[in-house]
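Only a single protein chain was left out; the remaining protein chains are all shown in position.
A and B label the chains in the order they appear, each numbered from 1.
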Amino acid sequence: MWTRFKRWFHQWGSPKGFYERSQRWGFWLGLAALILIPAGLVWGLLFAPQDYQQGHSFRIIYFHVPAAMLAQSAYVFMAVAGLVVLVWRMKVAEMMLKSAAPIGATFCFLALFTGAVWGKPTWGTWWVWDARLTSMLILLFLYMGVIALYGAIRDRQIAGRAASVLVLVGVINIPIIKYSVEWWNTLHQPATFKLTEKPAMPVEMWAPLALCALGIYACFAYCLLLRTRNEILEREKRTLWVRKLLTKEVESGV
Amino acid sequence: MRPGFNYVTIRTLLAGNYPTYGSATSMTDALLEARELGCERDDRWLFRGLSFAVREGELVQIEGRNGAGKTTLLRMLAGLYWVQEGQVLWKGASREQQSVDFAEQLLFLGHRTGIKLSLTPRENLAFWCKLHGEAPESLQKEALRKVGLKGYETVPCHQLSAGQQRRAALARLFVSQATLWILDEAFTAIDRAGVSELEGWLSDQRSDGGAILLTTHHPIPAGLLDTRINLDELRA
Partner (left out) sequence: MNAVWQVIRRDVTLAMRSRQEVANPLIFFVLCASLFPLGVSPDADFLRPAAGGILWVSALLATLLSLDSLFRADLEDGALEQLVLTRHPFFVLVLGKVAAHWLLTGLPLILLSPLLGVMLFLPQDVIAVLMLTLLLGTPVLSLVGSVGAALTAGLRGAGVLLSLLVIPLYVPVLIFGTGAVEAAMQGMPYNGQLALMGGILLVSLVTAPFAAAAAVRISLSA
């Protein structure tokens, strides 16, 4: 079992192995995203029952909640990749960390944006310093920090290691930040209407949500593989296997 | 037995022959040993498969044109740069296992000397001594005299010339108990008289059983040099 895991880890850990293996995975993940997201959205937006308090406007959760979940998981994923970079010095983990950051930041922004759009009909303003929105905002800042650090360091390997340290420090801080923001929020805004803490949702409401969430995770994994594959080609362009691959593609293309 | 002059060629390395310098006996008497070292910067291999050993009483010079990775190699050997491929052994065992001994036995002097400009040479040396193991004050004073800074001990370093600042850093050579000196661009900013002085100090360290690993563009007298390693021939 352990040796099989180790072998698997090594195969995926080498840029070439990753590139070869990820092609098939990328196809299935892309396909899954392509089916799950539209299915979940159509079901959620058109057929799921209305909310008894918010009417149709609640339907934005079918995008908002999965995006927010993904933004948080992507950061944790980056932290795991960062740990792998620092402990095993694995190049592919470095590339995955770099590739994941903009995707996570995008979803974080989308979660904030849809949150604001949702806030307009429910709270009457675009922005409320609600605990969840505020921690999402800080998460977006954390993402921006990682991306900015990547942009500032020229040597890719060193940038990857520096970002790994930053992400690990960030991930230790996230629970503290969340806790402090929630505490701060109760102090300043006693008992506002909470959006996401509802009484248990009926199945017809959460099933499309689950589909959307799965689809968005698949979409993230797909984008991640795609970006990592590009990064591999870019960074390994001097190696023999990439050059062979490229000449083959050029020849078959012409 | 004093090992003779050697030259690493890429052919012996590519053939997988384990290069040995001087005597062909085991490598266990080596102070510092590099095994199949590789260094990749900006996704380009600077060198790969570099193996050599530094023994007590040896002076090893690293050669190569600009950008060949001399400084990176020295920093890797000193532990300032992570080892990307291969191993660095200290006294035959992994360097990490005996990091304290390694730190105590190593004196590293890079391009940047670590001299604080607003401190005087005496303060600079005193701080260095306190962190690298105590040296009595008389020894520190003597060291500053030896590097020609007598009379400048209490002048802030920013008032000294580049060569004098370099000399203030070189004073560490005389207060240190280190067996291995790693000197990057050892002769930078040193005047002609200073160069022959420094050669004398290197020679003393070598005959005292110390080892020296250095890069320089200055020609080292053949009698002093035991091994020369050329990185240009190792480019992957």
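Structural remarks
Simple rule for what comes next: a contact is a pair of C-beta atoms (placed from the backbone, for glycine too) under 8 Å apart; a residue touches a chain by one contact, two chains touch by 3 or more.
Predicted model only: the values in this text are computed from it and were never measured.
Screening A:27, A:88 or A:184 against the full complex identifies A:184 as the residue touching the chain left out. Touch with the chain that is not drawn comes from one residue among B:104, B:142 or B:191, which is B:104. Of the listed residues B:131, B:193 or B:222, the one in contact with the hidden chain in the full complex is B:131.
Within the complete assembly, residues 86, 138, 141-142, 144-145, 148-149, 152-153, 155, 158, 161-162, 165-166, 168-170, 172-173, 176-177, 179-181, 183-184, 187 of chain A touch the chain that is not shown. Residues of chain B that touch the chain left out of the display are 75, 78-82, 99-100, 103-104, 106, 108, 110-119, 123, 127-128, 130-133, 156.
FYI, only the chains that are shown with their structure count from here on.
Computed from the mean C-alpha positions, the centre of chain A lies at a distance of 47 Å from the centre of chain B.
On the chain B side of its complex with chain A, the touching residues are 40-44, 82, 84. Listing the residues of chain A that touch chain B in their complex gives 89, 154-157, 235-238.
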